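Note that one protein chain is taken out, while the other chains of the complex remain in position.
Labels run A, B and C following the written order; every chain starts at residue 1.
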Amino acid sequence: MSDSAISVQLVTGPIGPSRPLLACDAGAVLLFEGIVRPTENGEPLDALDYEAYEPLTTRELQRLANRTLTDFGLIAMRVEHSVGCVAAGQVSFRLIVAAAHRAEAIGAIDRFINQMKQSIPLWKMPVYRLSND
Amino acid sequence: MSDSAISVQLVTGPIGPSRPLLACDAGAVLLFEGIVRPTENGEPLDALDYEAYEPLTTRELQRLANRTLTDFGLIAMRVEHSVGCVAAGQVSFRLIVAAAHRAEAIGAIDRFINQMKQSIPLWKMPVYRLSND
Amino acid sequence: MVVQVLLFGPQARLVGSPSLPVEILEDRITAARVLATLAESVPQLAASLPASRLAVNHEFAESHTPIKPGDEVALIGMVSGG
Partner (left out) sequence: MVVQVLLFGPQARLVGSPSLPVEILEDRITAARVLATLAESVPQLAASLPASRLAVNHEFAESHTPIKPGDEVALIGMVSGG
């Protein structure tokens, strides 16, 4: 509902430094960052290549954000997800929520990420190091 | 346990902007900020005045951080808590954890804060607006 | 009618193409019929189809959702990692 309290953005490449989430009367701010790990299934990894299907991906992220904001009574939230190539060690996903108390913030982060992984059209493919280097 | 991966700090007054937590191989970073809310029990609030009992407070925070790091297999964590006066809207507590995956990070933040509120010698007292202004 | 089905991520890589033509010799085509035809005719997708859905014109489809000429049809495979 209060869409102005929600920001959803797909970002090409890695996600840069975080800006503060302005939310009057918030008592708890929780920020989650997903970082590309340097190994996948035991193999060294160079990067992950993320693919979206726009505009469906952004629309579904927005719907999930709206439901999460309403269900947990959040004050504000911001979602950023990479598309394209993100090197190991860099941030590919950031979620910030502001709430009156920490229980809502923790519950919202947990459920948003679980549902995102189940239902949002976002794919990642490993980019492995070339073996002839 | 790996104490170098843990930082615990009491800060006089509000807690400033967050520095990044360096943690190689982390796949998930979770940052929690507790912010002084502008009302307490319905009354407008100017500030909270936090009191610690050093060195017991820092020592118990360090112990709790050690247990949390070990139990959740975290890569690194940083704890900052204010002592003294923190105005409404300012940050009085920040906890950052880095883990391989998000489940450990979320579990660690949740349990650390619950146990901190139960067992760490840290008190807060409301500072209400003067009524004769 | 031939339905062009868009593919993404690991499914596109398995098939080796970002889209796949699916020929269906029926008048009324539904999302369920497209998925069933893919299951029969594209063995590379067999393992991931049970965790996949179709999107028609950028909305997730129900099994009975009709597909008409000109619709944009996409296979949304939920094969996301942790």
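The criterion applied here is as follows: a residue touches a chain if its C-beta (ideal position, glycine included) is under 8 Å from a C-beta of that chain, and two chains touch if they have at least 3 such contacts.
Quick caveat: nothing in here was measured; it's all calculated off a predicted structure.
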Of B:12, B:39, B:70 or B:119, the residue in touch with the unshown chain:
B:119
Tell me, which residues in chain B touch the chain that this view leaves out?
51, 53, 55-56, 59, 117-119, 121-125
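Keep this in mind: only the chains that are shown with their structure count from here on.
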Measuring centre to centre with CA averages, how many angstrom lie between chain B and chain C?
48
Centroid from C-alpha atoms only, then distance chain A to chain B, rounded to Å. What do you get?
23
Rounded to the nearest Å, the gap between Cα centres of chain A and chain C is 26
Where in chain A do residues touch two or more of the other chains?
none
Among all residues of chain C, those touching at least two other chains are 82
